[in-house]
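All protein chains but one are shown at their positions in the complex.
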Amino acid sequence: MMEWASWSDFWAMGGYGLYVWGSYAVTFLVILAEVALLRQHGRQAVLKLKRMKQWEEQ
Amino acid sequence: MSINWYKYASPATFYGLAGRLIPGFAWAAAVLAAAGLYIAFFLAPTDFQQGEAYRVIFIHVPAAWMGMFIYLVMAFWSAVGLAFNTRLSFMMARALAPTGAMFTFVSLWTGALWGKPMWGAWWVWDARLTSTLILLFLYVGIMALWAAIDDPRRGDRAGALLTIVGAINVPIIYFSVKWWNTLHQGASVKPSGTSMDEVMLAGMLVMAVAAWFYSIAVAFARVRRIILERERHTDWVNAQLERA
Amino acid sequence: MDLPTLLSAHDLECARGERTLFTGLGFGLEAGRLLLVQGGNGQGKTSLLRLLTGLATPAAGEVRWRGEPIRRARERYHREMAYVGHANGIKEEFTPLENLRLEAGLAGRALDEAAAAQTLSGLGLARCLDLPARVLSFGQRRRVALAALLTAGALLWILDEPLTGLDVHGVALVEELLRDHLAAGGMVVMTTHQPLTLDGVQVQKIRVGDWAPAARR
Amino acid sequence: MDLPTLLSAHDLECARGERTLFTGLGFGLEAGRLLLVQGGNGQGKTSLLRLLTGLATPAAGEVRWRGEPIRRARERYHREMAYVGHANGIKEEFTPLENLRLEAGLAGRALDEAAAAQTLSGLGLARCLDLPARVLSFGQRRRVALAALLTAGALLWILDEPLTGLDVHGVALVEELLRDHLAAGGMVVMTTHQPLTLDGVQVQKIRVGDWAPAARR
Amino acid sequence: MLRFAAPLETREEDASSSSLRFLLTVIRRDLLLAARRRGDWLTAQFFFVMVVSLFPLGVGPEPELLRRIAPGVVWVAATLASLLSLTRLFADDHRDGSLEQMLLSPEPAVLLTLGKAAAHWLIYGIPLLIVAPVLGIQFALPWDAVGVLVLSLALGTPILSLLGAVGAALTLGLRGGGVLLTLLILPLYVPALIFGAGAVDGVISGTGAEAHLSLLGAFFVLSLILTPWVSAAALKVSLE
Partner (left out) sequence: MLRFAAPLETREEDASSSSLRFLLTVIRRDLLLAARRRGDWLTAQFFFVMVVSLFPLGVGPEPELLRRIAPGVVWVAATLASLLSLTRLFADDHRDGSLEQMLLSPEPAVLLTLGKAAAHWLIYGIPLLIVAPVLGIQFALPWDAVGVLVLSLALGTPILSLLGAVGAALTLGLRGGGVLLTLLILPLYVPALIFGAGAVDGVISGTGAEAHLSLLGAFFVLSLILTPWVSAAALKVSLE
């Protein structure tokens, strides 16, 4: 801890906590959402392709 | 050069290659992001003008860079696709767009959150801000066009044409907005690249490289899905499905 | 008589969406001949004709006109070819005569107004010359499209179900037109689900859809 | 057997623009009968059918359903009547099945999905069940419109050239459907330019256009 | 093969419940159509955002000036966004013949037009309400003004859809219907625009928004009661 006297100092960000953490939180969430969507779509695609293959084989 | 580019341009080969590369890029991105965040919050000193608020810069600037850079890469792949009719290029362009839009959105969001304490307003009609907003509109327009066309061939080409027209227009838009803004006396504070502390700069660069690797990993993952959907009647995809 | 093969298709493959409609389709057509494209609904007749016009590009293979791929000889090919599709290609707010005049203008031909009016009358549209196409009946609109085909004076006609909506006189008329055109050395590629009586005409037949039996998709 | 006359037209006159297409047209149609409206292109068949559906109003005369003018008995009439016009009336972005479901919903009927899928398969659309109507071929779209007609389960069918674009199997199918419908006591008013083979069916014929010979305009 | 099974007898049914079912089917049908065009919902929002964002580009970036014109700009943009989509309210159904089919349903046509207008509002009106706050912030409006802006749009956009349906029905099948529609309907939109923008202005200038909002509400009720009948009549005339 070179910059910060305490954790509460750290979270306060010199009074700008809302702005700084708001930025980082939203960025984190957006990235998380992208990765999650990507995984979900990937899984859906595989499932869909398998289903269609089954149909075609019938 | 003896590398057989056409081999790697074949979706089947690229599918495997991308699959092997993704974990590497993903881990590199994670490690670099951790390092960047450590620098950002524990090594970089407090800014004497802006106080701690400036720490937004470590995501704001990399995100802004990636937003613009990814558009250029998309335009490049679109041009390649139209010129050489390589399917993989179009797929790359498609895979990149959501990530580009995401970064552009992040740069807008973080900029807005930064602007409130610094300028006293969430938003001002500054040249950089406005042109970033228009860039987001371009991304959205391209993705909306893709979404509206369900024939993949047509979608690829139409999207590529729009991307390229946009790429020619982006510099024009940027300068027009700048010109427009300076003729009026606009916002008095502007984001300025004043001489920067070296640690700060290092943190920003590390974060930028992390964003870069992240984009590559995500785009590869997305392109793999697109390849699967497009090539689903081929034998290798069937074999792939057996395994999955 | 050994006429040269003017229109030929080589190994055509057509994919619509995820379905392959046909592969390896090929034929050659000489002057004075009619090619009847056969197949049930949805087998790919329209898709084939659009490949032949150059409006769509085949997934594989190529179409040649006078020996040259139509991609390269586009201008010349389009000068000598005329197409009537499922849609009539006439503007609803123009009268039949104006429609013909415009088509001629776009093709860079001068239109002999009197002759055009006569063509229209010959097609049974004498009473509709001054009506906008919008108010014409289904069959009358089809007739206007056929009149445009006639005035185009093209060597090769590509006709997608030209008989839809025509009454019996109309069908007889089209048959006569086809005979005349072929007798004058013209060529026709066409589809229809109705029986055609074309005595004295050499009809070549091709069937689409058999190429892609139901099982393979 | 003396069935009651359900649909009747009295002294109908139809004017389009400045032209009177027909005047004094009248007929009566009993259950189990088919009325074939005949006439060349542009004689006024479509115009007559639209008068019969109630979409257009006659310049003079009236149409009656079960003895009541359809203006007044609109709701009941529309519950018992189904119309297929030159346009198919299907939404291009929906699959055939979704189209049927929607039509049923709008008519306030419950749709038996399995039966609907079977109807579509019976009409040769088995392979198109999950495709949007936009990508279907001309004839396939016509078949979807016919499937909607079938699921409507109406007593009176008004069909404007239902055979356009159908291949030979399609035509045979429609003929069978007509026979079944009439045998079950249904009624049909239809036009077509193609020959119909409807053995064992009592066909009533009416000719439009003779009413307004060419000279009178 | 195909079995014909026509329920030849008419069924007697509770009239009002069948009417309600018809109305809901019309709405669901349009929502489904909108859902099929993936991204349309988003597109409508972005259109609105974009039109609003054009103004600073034309007018210049001074925040004070922008704040003053903000209510007017947002309301004009909402009007245009709804107009642009209204062009297609009946046109698509008319072209492919399904409008005729719907008019041949036993239910009265007024339910059809009411349902279409309602669906239009759900698809194109609701997104505007969601985006409006963001735009208010871009133009540096105070929070209470943003609230009233959303409220006024919530009351006003249904009016746009209802009145727009009249115009769409009147111009059906006419060439250049889109532009003509605008010509007919924009004057009718004026009261909604004035009350809506006025309410927001009232908050900013401190004169209060209640009077404007209640006028807007009255106008809404009036158009809800009257316009479906007018558009039903217009529809029938256009289809003759």
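In this document, chain identifiers A, B, C, D and E correspond to the written order of the chains, with residue numbering beginning at 1 in each.
The rule is short, and it goes like this: a residue touches a chain if its C-beta (ideal position, glycine included) is under 8 Å from a C-beta of that chain, and two chains touch if they have at least 3 such contacts.
Note that the structure is a prediction, hence the values are computed from the model and not measured.
A.B. asks: Touching the left-out chain: which of E:D30, E:D93 or E:D201?
C.D. replies: Spelled out, the listed residue whose C-beta touches the missing chain is E:D201.
A.B. asks: Which residue among C:D11, C:E92 or C:E113 touches the omitted chain?
C.D. replies: Per the contact definition at the top, the residue touching the missing chain is C:E92.
A.B. asks: Which residue among E:R21, E:R88 or E:K236 touches the omitted chain?
C.D. replies: In the complete complex, the chain left out is touched by residue E:R88.
A.B. asks: Can you name the residues of subunit B that touch the chain not displayed here?
C.D. replies: On the subunit B side, contact with the omitted chain comes from 82, 134, 137-138, 140-142, 144-145, 148-149, 151, 153-154, 157-158, 161-162, 164-166, 168-169, 172-173, 176-177, 179-180, 183-184.
A.B. asks: Could you please point out the subunit E residues that touch the chain left off the display?
C.D. replies: 36-37, 40, 43-44, 46-47, 50-51, 54-55, 57-60, 65, 68-69, 71-73, 75-76, 79-81, 84-85, 87-88, 95, 175-176, 178-180, 182-183, 186-187, 190, 193-194, 197, 201
A.B. asks: For the chain that got dropped from the picture, name the residues of subunit C it touches.
C.D. replies: Touching the chain left out of view, subunit C contributes residues 53-57, 74-76, 78-83, 85-94, 98, 102-103, 105-108, 119, 122-123, 132, 150, 153-155, 176-177, 180-181, 184-186.
Criterion: only the chains that are shown with their structure count from here on.
A.B. asks: In contact with subunit B and with subunit E at once: which chains are those? Just list them.
C.D. replies: none
A.B. asks: Enter the minimum step count from subunit C to subunit E; a value of 1 means the two chains touch.
C.D. replies: 2
A.B. asks: With contacts counted as C-beta pairs, which pair of chains has the highest total?
C.D. replies: Top of the contact-pair ranking: D-E.
A.B. asks: Report the chain whose mean Cα position is at the greatest distance from that of subunit B.
C.D. replies: Following the centroid criterion, the farthest chain would be D.
A.B. asks: If you average the CA atoms of subunit A and of subunit C, how far apart do the two points sit, in angstrom?
C.D. replies: Averaging C-alpha atoms per chain gives centres 56 Å apart.
A.B. asks: Could you work out how far the Cα centre of subunit B sits from that of subunit C, in whole Å?
C.D. replies: Centre-to-centre distance between subunit B and subunit C: 49 Å.
A.B. asks: Send over the residues of subunit A in touch with two or more other chains.
C.D. replies: Expected reply: no residues.
A.B. asks: For subunit C, what residues touch not just one other chain but two or more?
C.D. replies: 17
A.B. asks: What chain-chain pairs meet the touch criterion?
C.D. replies: Here the touching pairs of chains are A-B, B-C, B-E, C-D, D-E.
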